[in-house]
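Please see the structure below; I have some questions.
We show some of the complex, not the whole, and keep each chain where it was.
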Amino acid sequence: MTRRHLAWALLPLLVSGTWAGEAELARLLEILRQNGTITEVQYQELIGALRVDATKTIAATPIPDTPQVTEVRVDSSAGGMEVAAYDGESWFRLGGGLALDTASYSESGMGDGAELRRARLELEGSYHGDFGYALELDFAGDEVDVKDVYLDYLAWHPVSLRIGHFKEPFGLEPQTSFEHLTFMERALPDELAPGRSLGIGLHHLGSDWTLAGGVFAHSLNQEAEEGTNQGWGVTARATWAPWHEEERAIHLGLSGAYRAVKPGDYLRFRRGPESHLTGIEFLDTGKKSIADASALQRVALESAAVWGPLSLQGEYLWAGVERRDSVPALDFAGWYLQGSWFLTGESRYYRYEKGDFGRVRPQRSSGAWELALRYSALELNDTEIDGGRERNLTLGVNWYLEPQLRLMANYTRVYNDRQASDNGDLASGDDPRILQMRLQADF
Amino acid sequence: MTRRHLAWALLPLLVSGTWAGEAELARLLEILRQNGTITEVQYQELIGALRVDATKTIAATPIPDTPQVTEVRVDSSAGGMEVAAYDGESWFRLGGGLALDTASYSESGMGDGAELRRARLELEGSYHGDFGYALELDFAGDEVDVKDVYLDYLAWHPVSLRIGHFKEPFGLEPQTSFEHLTFMERALPDELAPGRSLGIGLHHLGSDWTLAGGVFAHSLNQEAEEGTNQGWGVTARATWAPWHEEERAIHLGLSGAYRAVKPGDYLRFRRGPESHLTGIEFLDTGKKSIADASALQRVALESAAVWGPLSLQGEYLWAGVERRDSVPALDFAGWYLQGSWFLTGESRYYRYEKGDFGRVRPQRSSGAWELALRYSALELNDTEIDGGRERNLTLGVNWYLEPQLRLMANYTRVYNDRQASDNGDLASGDDPRILQMRLQADF
């Protein structure tokens, strides 16, 4: 680093011309000093260097038109490799990601051990700026899982159009990428969110709000019944950041989804504790218990606040099942509340243009440390359905060694009601405690 | 390749300077990153672009001896990313492809809906010019499907040798790559073509003709029975273009294939209508009905003509099954005829060196529009086998937005005979109509 910057610093001594943006750069420096973005010392350093450059030289020969020459880099911040055409319009990125987990459960029979939670390959790019594409595959569990696969039409900026297999726009944590979650697993009520489906959607970006909506068929990640119509749904999400500045933001969001359920189809909600290794799911509405549904409605209320190293985030998710033949409707709901504190001063990175959270970048070479606490609850009991009610209290510690590399530890206390325990998953029927760790890397 | 490297070599002669504010801008970016005004990603983007500009303006000093410096580009016509060594002999390409389908059927029970038809990853390259390699995988359906996997020996030009898993040289449409088909699916008689198999083949390229042949074991895309010899076959194809010039060509082709069938093995032909989403296959010779086969012979007669925006193409495919113990032989056959018209003046791209069709490139930024009509027929009835007879009439519209991006719509009328309907696939037993669309992208 230092050597490289030295080279840059020496540059003005070596060259003796000026350029067409010098005045603008000088003016920008002045503005940045005035609004306190750079200090007086920094301003003097920069403007002084500019002043040294005295003579204006104008060359005669144009730079040749080399449209095919490209830029390639190891993207040291986002990871992976990026190739971009010189005009900046066509680009291509190859990357991937890993997560290695180990978990220990206080109840025997839950399956202590280790697993490869995530082994991801990602290709994305753009043709001529107007069209974007993405193909994301997961190979954990020695199986292929097609994640994001879509095409974007970008020329209507600030509106973009997306066709393919992607997340229905619903909820804050469900929308946040796996690699940017504060805890190892999403909170219990995530079970009520729709996930990825094949569909077509629009996304509108305002100055402090977003609006997204789409029409969706089924998900590639669930088995569709052979030879039956696959159903459809509509989903929409609106977010508003009434206040956002550097390292400070307030986020509010509202999502809604409607999905028609065909006669003969079954709905099922089930959820294990906030730990992936164990296959045990305490909450389960049963395989074919909800057989007469005609429609599924969902709502999510989102809120989050970032104040420097501190953040709060909470969501309420609700799913309502309408049933045929005057059978009473079902209501399932859950919520969570979480807080986090960066001991080392970093801040969660709120992306107001997407209405979600992005990558945390440690400020010092020893990395960033974060403490987090979450309480979550999900109830799948209603009318004759005894899916159970579970609450998880989780303490999390994150060590961000690099922007793309994180060590996570989560300790969770699980509280189950009688219906949750009655599934007979565990002989003891107790409320387990879970200690789990993850090593996560993106590239 | 060489031309572009010439551009690099000339660069130092054309430009002779740099500019004076670069260092200051670099330093400012660093300060802004440090105080959090811009993110790491934004910093990397800007400093990366600066870095490229710096290379662009390398002055009159000779390029240092960097034999390993390579050319990398986002291949904006073929898509994907290509890395080539400076000598042009070693190169490597990474690409992929997507196809997203939606289909609607007039008969219930055929399964309206959407699907990811294709999610492909391709690696290919060359060592020192003499050896080429390819590895192509498809992940649609959350499963791995190994497609092309082969090594080429290229030093005997115009003869090349290929070893691996690749398409047996047979037929025109069977040989044409998925991404360059005029219609969404291949015509009905494609069922009689052999597809990809493990084998070894030779390909000879003349000035207006090609000759290809090979010896083949089984296909990786079918289940081989455990512990049995896997059979073998020979396949050959000859093509002749008696007339070809820019945007005009006549193609004639003849293919033949022989495959020995071991005692105990079964042959089965089955085919759905020209739509992939539905799992229903009206034509089916039955699971073990053809149990006494000793040999399978195939013939394809190919013809095509391109006259500017107009094209015609037709094929006749025949498969003959010889049976043991004087059981009468079976004959199955099919054919199709198709015409296409580019409203916007483009032309189908005939590749006389391969005897197939390649990528269409729209001439204007609004894209290319193509209308196409196809009639196809396949009969699997003979002697005691009642596989059925089906005919499909399809109207197709293609909108080529970019060379690598296409929107397709196909409307198909299906006509089944009594045997085809008698399989009991549909309660109604009727002749369905199909409307389907595809969004297809290569990169």
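Going in written order, the chains are labelled A and B, and every chain counts its residues from 1.
FYI, a residue touches a chain if its C-beta (ideal position, glycine included) is under 8 Å from a C-beta of that chain, and two chains touch if they have at least 3 such contacts.
This one's a predicted model, so the numbers in the text were calculated from it and none came from an experiment.
Asks: With 2 chains in place and all of them the same protein, how many does the whole complex in this file have?
Replies: The number of copies making up the whole complex is 3.
Simple rule for what comes next: only the chains that are shown with their structure count from here on.
Asks: Applying the document's contact rule, which stretches of chain B touch chain A when the two form their complex?
Replies: Listed in rising order, the residues of chain B that touch chain A are 4, 7-8, 10-11, 14-28, 30-32, 35-37, 39-41, 43-44, 48-49, 51-52, 56-57, 72-74, 76, 79-81, 94, 96, 98, 100, 102, 108-116, 119, 121, 139-140, 142-144, 278-280, 401-402, 404-405, 439, 441, 443.
Asks: Could you list, by residue number, the parts of chain A that touch chain B in their complex?
Replies: 5, 8-12, 15-19, 21-22, 25, 28-29, 32, 37-38, 42, 45-46, 49-50, 53, 57, 59, 61-64, 66, 68-73, 75-78, 83-86, 88, 90-92, 94, 121, 123, 125, 127-128, 131, 133, 135, 137, 143-146, 149, 151, 163-165, 198-199, 217-218, 220-221, 224, 226-230, 246-247, 349, 359, 361, 403
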